[in-house]
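One structure is given below, represented as C-alpha cells, and several questions about it will come after.
Only a single protein chain was left out; the remaining protein chains are all shown in position.
By letter and in written order, the chains are A and B; residue numbering begins at 1 in each of them.
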Amino acid sequence: MAEAHPVGFQWVMEAKKRGATIIHVDPRFTRTSAVADLHVPFRAGADIAFLGGLINYVLSEGKDFREYVTTFTNAADIVGEDFVDTEDMAGIFSGYNAETGRYDPISWQLEGVDYEAPAAGMRDHWEPSLREQSEERERSEKREHHAAMASDTGGGAGDAANATGSPKRDETLQHPRCVYQVLKRHYSRYTPEAVSQVCGMSVAEFLRVAQAITENSGRERTTAWVYSVGWTHHSVGAQYIRGAAILQTLLGNIGRPGGGILALRGHASIQGSTDIPTLYDLLPGYIPMPNAYLHTDLQSFLDADAAKTGFWGNMDTYMVSLLKAWWGDAATAENDWAFDYMPRLTGDHGTYGIVRDQIDKLTYGYFVVGENPAIGHANGKMQRLGLANLEWLVVRDMQMIETATFWKDGPEIETEEMRTEDIGTEVFFLPCANHTEKSGTFTNTQRLLQWRREAVHAPGDARSELHFYFHLGKKIREKLAGSTDERDRPLLDLTWDYPTFGIHEEPVPESVLGEINGYDADGNPLSSYTQLRADGSTTAGCWIYTGVFADGVNQADRRKPGSEQDWVAAEWGWAWPANRRTLYNRASADAQGRPWSERKAYVWWDAEQEKWTGHDIPDFEATKPPSYVPEDGATRQDALSGTDAFIMQTDGKAWLYAPAGLADGPMPTHYEPVESPVANLLHEQQDNPALERIDRAWNRINPSQSEVYPYVFLTYRLTEHHTAGGMSRFLGYLSELQPEFFCEVSPALAAERNLEHLGWATLISARTAIEARVLVTERMKPLRIGDQVVHQIGLPYHWGSNGLSTGDPANDLLGVVMDPNVHIQESKVATCDIQPGRRPRGPALLEFVEAYRRKAGVEPGGNT
Amino acid sequence: MWDAFSGAASSLSGPLPDPTTDAGWSGDHPKRVGFFTDTSVCIGCKACEVACKEWNLVPDDGTDASDLYRLTGMSYDNTGDLGASSWRHVAFIEDVRPHGSATAAHGGPPSGVPVDSLATGFLPSGLPAVTDGAPSTPTLRAPRDAATAPAPGETVDLLALLPDTGAHGQQTPDDERDVRWLMSSDVCKHCTHAGCLDVCPTGALFRTEYGTVVVQDDICNGCGYCVPSCPYGVIDVREDDGGAHKCTLCYDRLGAGMEPACAKACPTNSIQFGDLDELQAAADARLAELHGRGVTEARLYGRDPDDGVGGDGAFFLLLDEPEVYGMPPEPIVTTRDLPEMWRNAALTAVGLGAAVVAAFWGGRK
Partner (left out) sequence: MGVRTWLGEWPMFRQATGSDPLGRGSAVQSPRTQALGSRTADADEVVKSVCPYCAVGCGQNVYVRDGRVTQIEGDPDSPVSRGRLCPKGSASTSLVTSPSRVTTVRYRRPYGTEWEDLDLDTALDMIADRVIDARRKGWQDTDDEGRVLRRTLGFSSLGGATLDNEENYLIKKLFMALGAIQVENQARI
C-alpha cells in the first residue's frame, strides 16, 4: 500500500501512531513492509491456503464473533444432502463436469430452497456443441454455464434470483450440515503446519498473525484487510476475495468502522469504470447485459436476474429507468421500454477473447482509449498480434505509447516476425485532453465521486473523450439519418442531444451527470434510487448514482474542508449509494440495534425517534425497526427483517457459504497457480479445475513443476511509475527515479544462477525471453515449500520501448489463463528461468525461446 | 571591522540562539524556520524529490546524459546524493540483522537488541564513505560495457546455458536473519554556522530573515568556494548554468505564507516544516515516545546547538548511526577556525607589511 497508494497509506501510519498493529503479508519485502510491525514472507499464489488457515484457526479455536455470526450470516443454514465437499472428492466439489471443465451448482444448494434452473439457457458461454445434449444433461449444463457467468455478470441477483423458499436453519450451529460445520470441516486441513508448508512462512509467523487478528476483533475492536491486484490477478482470484470475506464475516468485521475488506484500486476511476461499466457483461449499476437465451423480453430478463426479495427485487425500476434515459420517448410500455434495442450476449467477450478474435480476423476495428495493452496487458505478443490483424485502430492518448507504434518498433519487428510494410492496420492517433482540461467525476477506491473542474483548454487537436464520443455519435447518426433499416433504430432513437459550450462544442458534462442521476416525469432531478419506478415515469442512467444530483446540486462537487467536518466527512464529494460511506453499516449495531460497543458505535436505532441514525447514512431502510419480521410472501426489501443487514442479498445475510454465484465452488479452496514450481500439498487437484485457458501457439503455458522453468516470478508496480508507463515513463522527474527495468533476486538465487548485481539477466518463459538489470537484494527471500526451496523473482512491469526510460515489458513473459468468474488473467504469479547476460536479438530470440519450449516438452510456439 | 573576525559581533561557531539577527536582520524578523525529518515514518516514496523539482524547476539530475536514466544499484535510490540538481535525496538502506532484532519503528517487534549490520554485498544508498566531514561522491554505477546492447545477430550464446535438471534449488533460505529497509529524505541542513555562506565571496549565499541559507542566482558567479566548505556535501555547481545550487527551503513560498513543497507533499508527514523551536520540541517528544516503545536506536541528528555547526535548521530523527544514512557523524563548520586563521593572517600581514616598509626604507638608503 505504501508502494502504490502512498497518500492513502498516511491513514495506516496514523492508525499505527494510535497503537494499531500493521501486518504486511507479501511475497516481497516492500516499502510497506519497511514500516510494518510484521512482514510475513510468503509464496505468491498461496493466499487461499493462508486465509483458509486463518479461517480454520478462528473456527477450531472458537474465536468467531458468535453473536454477529448468528445475527447476520447464513452460518445456521443447512446445506443440501447432495453437496460433496473437496474433502471427499480429492479437491473437487460435487457437480464438476470434467468434459466441459465447469460446475453445475445444483448440488451446492441449501436445504429447503428450490433452485430453478434457468428456463432457456445461460447468460454466457453458450457453445453450439453443448446444445445437442439430452434434456436432463442439457439442464445440468445450462446450470453449469449459468453458474460460470453468475458472478461475472455480478449484476442483479444472479443465480440467487432462481432460488425460492427459505433454507432450513439450526441456530445452535450444531447440525453437521449447517454452513458453520461444513465450513469448519472444509478448512480443518488448513492447519498452521500445513499453512507453513504451503506458504513458506513459519508456524510462529502464522500464529502471530492469527492471534493478532482474532485478538483485535469483536465488540470493542475491528480489523481491516487491504488488498489490490495481488489478490485478483489469479486463476482463483475471486475466491481469494471470498476467503477474506468469510474470515472478516466470522470475526464481525464487515459493516463496522475500522473493518472491511478494502480494495485499493490502481486507477483514478477504475471503480467508476465498473459502476458505469465499459465492460461487455454489465449495464450501468451492475445490471447484467441481456443474453440471447434467457432474455427474450423484459419480463424474462427480470425473471432470470431480478431477485424476488431484497433490493435487487427493484431491478425492474432500475432497468426501465435506464431504458428511458437512453431511448426517451421511443421507449414505451408498448415496445417493452425498448428492451429489444439492446444487443444480446451469447458468450465471453472479455478483453482476451476479443484479442483472440482480432488475431483470427473476426473483428476489424478497435478503439484504445487511455490504455496501453501492447505492453500493459498479459502476453504482450498476443496483444500486438491482435493489433496487427486489425483493419483500423484508434488510439487516444497524451503520449505516443507503444500501442500506437507497434507497427513501427514493436518487438516483433525486431525479431522479423512482422514487417512494417506487411501490416495493414490503419492507425489513427488522436490526442486527448488531460484531467485539468475537462470537468467530470472520478469515482475513487472508496466509491467516492469527486468532481474536477476544468482549469484550462486542451491544446491543439486534443479533446476530451466526452467530446470525441459525442461528436462521433452525432456524425454516425447524421450519416445514417433517414435509414429505414431496423438495426439503425436504436441509434436514431437514442437520446443524444447534450448541450454544448465553447468553440469546439464540448458537451456540458453536468448534463451527462444529470442524465446519469435521473429525472422524474417533470424533469426534476431525483434524490434517491428509491424514487425510481418501472412505469416509465422516471429516468436514471445509473441507478446507484441516483442522488449525486439531489436537489439539483452537483453533490460530487461538495468541498467542505475536512477540517470543518467529523471523521466521516460526509460533505466532501458524494459516495454511492445514497452517500453512504461504509456499506452494510446496519451490522455495526447488534440485533436490537444497539452499538456493539461505545467505542465502535457507528449507526444505531434511535427508539425515541423510531429511526436509524449515527455518524454515517444508515445502509438500511431508515424507519424499519430491528424487531421487524416480514410477512409470509413479502417481496423486495419488505421481505428483509430488521436484522437483515446485507440488503442486496436475497436473504439479507452475509454468505459464509455461497450456494450460488460462483463458477468454481461454494467455498474457497487452495489450488496452485497454473504455473507453479510445487505440487498442491493440500489437495490432489493441482489447479483450479474450472479455470479458463486459451490454447493457442502464441499463448503456450509452462508445465507445472517444470525443471526448465523452475523459478516463480511476480509482477508489480513501483511508487515512481504508473501502470504501463504512459503517464510516468515520459516524465523526466519520474523516469530518473526508477530509470531502468530491473528484476529483483535474492543473493541465493544470484549465486545459483551467477547473476551479478547491476548486470543483465535474461528471463525466459514459454512465451518469450526478456532482459532486465539485476538487483540482488535480501528483500527477496527464498522459501522452503515442503522439501523444496522456491525462489521468487520480482518484476516491475512499467516498461516498454517508448518514452524517456525504456526497457523490455515484463508482461511479455506472461501467458493468459483466467479466473472463470471474472475472466481476469493470472498475472501475479508464473514461472520462468533466469540466466545471466542479455537476451538474443532478432530471429535468434525466437530460436532461443523455442529451444526452451522443446526442452520443457511444450508444443511449438507461433503466431497463429 | 577586525572585531568581526574575532567573533565579537558575528559568530562563526558555537551555540547561537539567533543566527538571523547575527546576519543583520532587525529584531522583529520572523522566527527561524526549518525541517524536522522523522525517518521512522518515511516510506521512501520520493514525493519530496519530485515536489521540490516541480516547484523549483530543478532539471533532471545526472552528471552527463548517459547517466540520466541509469540504475545506481543502491537499492531503490537512483538519485545518489544531494547536488546542484537534487535538493532532496531519499536514501534507502537495506541490511539484514539477526532474527528478532527488528524494531517497531521500521518493522518487527520492539526488542531493544542493538543493531548488528551484516554486509550484504551492496552498499547503502547514502554517501558511502565519510572522512573528516568531507563526503566523497558515490561512484557505484552500472558497468558501462554492459550498457551497450549487442548488435543484431551478435547474440550471447544463452542456449549453451540451458539448465540441467536439478541445477536450481541448491541454495537454501536463511531464516535466521531479518531484513531492514531504512529510508530517509536528506536535504540542506541550513546550518546555524553555514560554511558555504561564510566562504561565499560574492554575497550570493545569504541568510534570510527566516534564518535559512539561500543562494541568489543573480549574484552567484560559480566560483565554487562553497562546495568544499559544506560539511555535508550538499551544495554543488551545475554544469549547464555554472551556478551553485541547493535547497532554498522554498524561500519564495515562505514569503507567500506557503510551506516548502517537499513538506507539503510528504504523504506520511515524515518531513515536517515549521518554527524551529516548535519542531525541536516535537522531535524531543517523538524521540521520547519511540524510546518508550523500546526503539532505543532512535536518535536525533542535527538537533544539538552544541554540535560542530551550532545545530541544524533541518534536523532528523534517525534509527541508526548517521554514517548508515551517509551522513557525517560529527559535522564541523569548515570556517570554525577561520577567525583564528584570519587573526594569524592579519598578524602575518602586518609583519610582512612592516618588512616591506623596512625594505623600501632600506632601499632609499
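Heads up, the rule we're going with is that a residue touches a chain if its C-beta (ideal position, glycine included) is under 8 Å from a C-beta of that chain, and two chains touch if they have at least 3 such contacts.
Please read these numbers as outputs of a predicted model, since none were measured by experiment.
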{"item": "Which residue of A:67, A:170, A:357 or A:707 touches the chain not shown here", "value": "A:357"}
{"item": "Hidden-chain contact residue, picked from the options A:38, A:213 or A:542", "value": "A:542"}
{"item": "Touching residue (missing chain; options A:20, A:430, A:601 or A:681)", "value": "A:430"}
{"item": "Sole residue of A:450, A:585, A:650 or A:762 that reaches the chain not shown, by the stated touch rule", "value": "A:450"}
{"item": "Touch residues of subunit B, complete complex, unshown partner", "value": "1, 4, 9-10, 20, 22-26, 45-47, 49-51, 54-55, 197-198, 203-209, 214, 216, 218-219, 251-253, 255-256, 258, 261, 264-267, 269"}
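Heads up, the rule we're going with is that only the chains that are shown with their structure count from here on.
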{"item": "Chain centre separation in whole Å, for subunit B relative to subunit A (CA means)", "value": "44"}
{"item": "Residues of subunit A defined as touching subunit B within the complex", "value": "2, 6-7, 9-10, 13, 29, 31-39, 202, 414, 707-708, 710-711, 718-720, 732-740, 742, 746-749, 751-753, 757-760, 762, 769, 773, 775-779, 781-784, 788-791, 804-805, 833, 835-842, 844, 847-848, 851-852, 855"}
{"item": "Interface residues, subunit B side, partner subunit A - complex", "value": "40-41, 43-47, 49-50, 53-54, 59-62, 68-71, 73, 75-76, 78-79, 94-96, 104-109, 120-122, 142-143, 146, 149-156, 158-159, 161-163, 165-175, 177, 179-183, 267-269"}
